[in-house]
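Sharing a structure here in structure tokens format.
A single protein chain has been omitted; all remaining protein chains appear in their positions.
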Amino acid sequence: MSGSSFGTLFKISTWGESHGEGVGVVVDGCPAGLPLKEADIQKELDRRKTGQSKVTTMRKETDCVRILSGIFKGKTTGTPIALWVENQDADSSKYEDIKNLFRPGHADYAYQMKYGFRDYRGGGRSSARETVGRVAAGAIAKKLLARKRIKIIGYTKQVGPYVAQKMDFKQIEKNIVRCPDKKMAQKMIDHILDARKKGDSVGGVVELVATGVPAGLGEPVFDRLDADLAKAMMSIPAVKGVEVGIGFEAAEMYGSDCNDSYIAKGKKITTKTNNAGGIHGGISNGSDIVLRMVVKPTSSITKSQDTVTVNGKKAKIQVEGRHDPCVSPRAVPIAEAMMALTLIDHLMRNQFSQLK
Amino acid sequence: MSGSSFGTLFKISTWGESHGEGVGVVVDGCPAGLPLKEADIQKELDRRKTGQSKVTTMRKETDCVRILSGIFKGKTTGTPIALWVENQDADSSKYEDIKNLFRPGHADYAYQMKYGFRDYRGGGRSSARETVGRVAAGAIAKKLLARKRIKIIGYTKQVGPYVAQKMDFKQIEKNIVRCPDKKMAQKMIDHILDARKKGDSVGGVVELVATGVPAGLGEPVFDRLDADLAKAMMSIPAVKGVEVGIGFEAAEMYGSDCNDSYIAKGKKITTKTNNAGGIHGGISNGSDIVLRMVVKPTSSITKSQDTVTVNGKKAKIQVEGRHDPCVSPRAVPIAEAMMALTLIDHLMRNQFSQLK
Amino acid sequence: MSGSSFGTLFKISTWGESHGEGVGVVVDGCPAGLPLKEADIQKELDRRKTGQSKVTTMRKETDCVRILSGIFKGKTTGTPIALWVENQDADSSKYEDIKNLFRPGHADYAYQMKYGFRDYRGGGRSSARETVGRVAAGAIAKKLLARKRIKIIGYTKQVGPYVAQKMDFKQIEKNIVRCPDKKMAQKMIDHILDARKKGDSVGGVVELVATGVPAGLGEPVFDRLDADLAKAMMSIPAVKGVEVGIGFEAAEMYGSDCNDSYIAKGKKITTKTNNAGGIHGGISNGSDIVLRMVVKPTSSITKSQDTVTVNGKKAKIQVEGRHDPCVSPRAVPIAEAMMALTLIDHLMRNQFSQLK
Partner (left out) sequence: MSGSSFGTLFKISTWGESHGEGVGVVVDGCPAGLPLKEADIQKELDRRKTGQSKVTTMRKETDCVRILSGIFKGKTTGTPIALWVENQDADSSKYEDIKNLFRPGHADYAYQMKYGFRDYRGGGRSSARETVGRVAAGAIAKKLLARKRIKIIGYTKQVGPYVAQKMDFKQIEKNIVRCPDKKMAQKMIDHILDARKKGDSVGGVVELVATGVPAGLGEPVFDRLDADLAKAMMSIPAVKGVEVGIGFEAAEMYGSDCNDSYIAKGKKITTKTNNAGGIHGGISNGSDIVLRMVVKPTSSITKSQDTVTVNGKKAKIQVEGRHDPCVSPRAVPIAEAMMALTLIDHLMRNQFSQLK
């Protein structure tokens, strides 16, 4: 029972693999009447695409999106929107050599055990290439959110030991690691390039801030906003942890420090601090939603590693191919997309909380 | 659109609130033929119940469970199992005084905004009392997992600055914080009692280990095992973060350190390290599943805090009632239950991965 | 994977069996703020209950409903509403004798094959007693529909060869078969009592009319309004067929007769005829929704029948117990409930068809 769908009211189903005919998504649940053209989607895909800079993989995909259904006279019709991006630069030759080896850190072994065999070309379905569909669908979600003045900002918070200190959001798209701290961005880049030179890779932390989110989003007790966001983020390849607001720091705090005191600003009630990251009891409280996710160092490295063959024989492996030495920069638009998809779904679900 | 159901094949729906008639759960999807009696469930509820020790709330609920349906001649019939625990020691008097105040750190304001009004008695549905249903359902899930030799061990890993170093699982149920490190347990207890004395509360970290989980569980690309576990954990009240395996440490690692090398142990393929926490590409790889969740300090504290009334007027609040000064000890069985529910659901879902 | 839930936004989960502790339902998705008391629900349960008249079973259940959660100060809170009806007059003694026989027309054999064993007392979960939960939940749905001026009228259209001709809705609750045609009602009653005297039972047709349904309900291409209504009706015990509008008569018609011509009535567009039964392309068109379902003759009859034992040995069976000689009169409130549940769910789902 495959789990390639996400969302309950604004539902997406992605399909496709790294070296197949392409990758795509069906968006089921977008209301009729939204102006939508390919450029709206392309803009986001371009932020995710490969070969952007010296810190990303060299695979060159134009990631040109095509809308196959659901639009009439430039507007959504309320019926499923099918989006398709053809694979163009797939180079499977590198994978023939290692098809009988399990790449450390990769899903190879787990897929083999689950499905009995696996599409070893570029990782098949486990490749981050699958996230093209998410980013494409997320672009539509973002358009819907923008109408409600909800905005999502994502950036690299940390790479290796380097943590952004200054939060100058205008810097984000001006450097190739997508860091809001210009100085720290340079250190991050150096760190990444240094690792690549050594045939290695590095990890990082992506932070997301959503502004303009009204109070009331989240459906306790299981479909809490934070629970659904946690799932959304953890479903992104390479993510090993998620935290909201103060996150793991809370373990060492006292209640009197951690609790956010309520204050009134004019007619609006808000909180003095935002340790909760904008979510209380699983429901948005009107403050900014703040969350972080950690991405592990890219599994594919050219350094020699120990592994075994599919038959269990000892072997050495050097994963050639073309890979991002740090996932973080390109994970930013993917994380934004997943947050957008989660928020629009919850915005819809919240329509039924009160009698009208 | 309320979200009080969890699971796809082994599905539970919880209901009930802190000071209503009781709390309960309907379990839909348990196969026929499982021997099940109330004692199987009571055993787990007793680990979760209030008034266990000096580090838990003083509310005294016997939490006596009653099976209302789904059993015939001592065995499950394959039809819905309804479980009910009556509320007995609910004391709403303390809440009348603060019904017009928003308790800092609590869901009061968010519920008010979402639903237009709220059951202020004991937090209503947002109370951790709701988790009785989860633990009851989790007991059934655990019985099913035990038949496949899958076991879940939960414990307090950290309270305030104190982190368990020794992992002696036999110690866990021997101390009132459920810590596997006897010495550290005492420091944790002292830390909690000290905070309570000051009218304050403290945070902590719960760790879970699942042994015996076969490779293959998890349904990419969205219903990954780690994604569903993250949601399960984040849906527990007070949880602000979740990490799997190496978790947030990955940000500072190199790929060559973080990747788990494959090795063969006899006929079995496994990994030298378990930085992945038993999950690769969202699918279990046969190693132990390891995850951690952070619980914030209990929001209810007797210390005076700033807040506002429902009308936005400044006010002071001291939350009396009876509360756990640290959530962690009682969160252990709840977290175990959520993990059990997630694993049994994925065990079922994985039946369809390969043609038979 | 049990299927005891119905609905997507207004979701119900029923539980319980004929001779267990009782029957109940959890309603998840009712908006906050709806005034609701037990009497609102009791009213509908009383229309469904046993022992109403000489054409229904003699089992005497008061079917007294208890609200266990989801209400505060007389209003729904937006959280799950748990409803429970205790079984009181269950008499299992009659079933001990026939526990090794498969009752013809009943689910005994199918349940045995599916689950490996079965609760033979009163049919267990396959008993129509389960529909108590549906009717209880349906009462809430009806209250919500009434606020939108949507009304559902159900009645017995046919019993044996007797078909209602006059449609005087005021008559429906005045006769014990719930037929809008007073004269025909008497013939139906005589037919039923005559069958009972012979130890036999008879079939019938229930018709439902929903007025005030706005155009736009239904979610193509699978969750069409007619498709979901068909499922709802067919899920009721004893139902063997469903038709909307002109139904099976359409087979013999020409398009020029069957098509409903559009006409304008003031500013409103409607149709001259209503062969479509108010649904075009799976979406309500603003006309009355009209559908019919057929109920087979009650399977339990005292006449001697051929059957086999669970071991396949030839046997005779006379099903004693207390049974309705015709299902139709009590099926009316059940069918109404299922229609109400379907309509409220679709009313909610339709909120997202257009951008607002």
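Just a few scattered comments:
Letters A, B and C mark the chains as written, and numbering starts fresh at 1 in each.
Note that in this section a residue touches a chain if its C-beta (ideal position, glycine included) is under 8 Å from a C-beta of that chain, and two chains touch if they have at least 3 such contacts.
Everything numeric in this text was worked out from a predicted model, so none of it was measured.
Contacts of the undisplayed chain with the visible chains, over the whole complex, involve A, B, C. Remark: the omitted chain is touched by one listed residue; of C:Lys37, C:Lys114 or C:Lys174 this is C:Lys114.
Screening B:Gly20, B:Gly78 or B:Gly204 against the full complex identifies B:Gly78 as the residue touching the chain left out. Screening C:Lys99, C:Lys151, C:Lys231 or C:Arg322 for touch with the missing chain picks out C:Lys231. Contact residues of chain C toward the unshown chain are 1-6, 8-9, 14, 102, 104-111, 113-116, 125-126, 130, 158-161, 195, 200-205, 214-224, 226-235, 237, 239-248, 250-264, 267, 269, 271-272, 275-277, 279-286, 294-301, 303, 305-308, 312-314, 349-354. On the side of chain A, the interface with the absent chain consists of residues 1-2, 4-5, 9, 11, 13-17, 20-24, 26, 28-30, 32-33, 66-70, 72-73, 75, 77-82, 84, 114-119, 121, 124-125, 348, using the contact rule stated above. The chain not displayed touches chain B at residues 8-9, 29, 31-34, 78-79, 147, 220, 348, 351-356.
Keep this in mind: only the chains that are shown with their structure count from here on.
Rounded to whole angstrom, the centroid-to-centroid distance between chain A and chain C, based on C-alpha atoms, equals 46 Å.
Between chain A and chain B, the centres computed from C-alpha atoms are 26 Å apart. Counting partner chains per residue, chain B has residues 1-2, 4-5, 9, 14, 114-116, 125 touching two or more of them.
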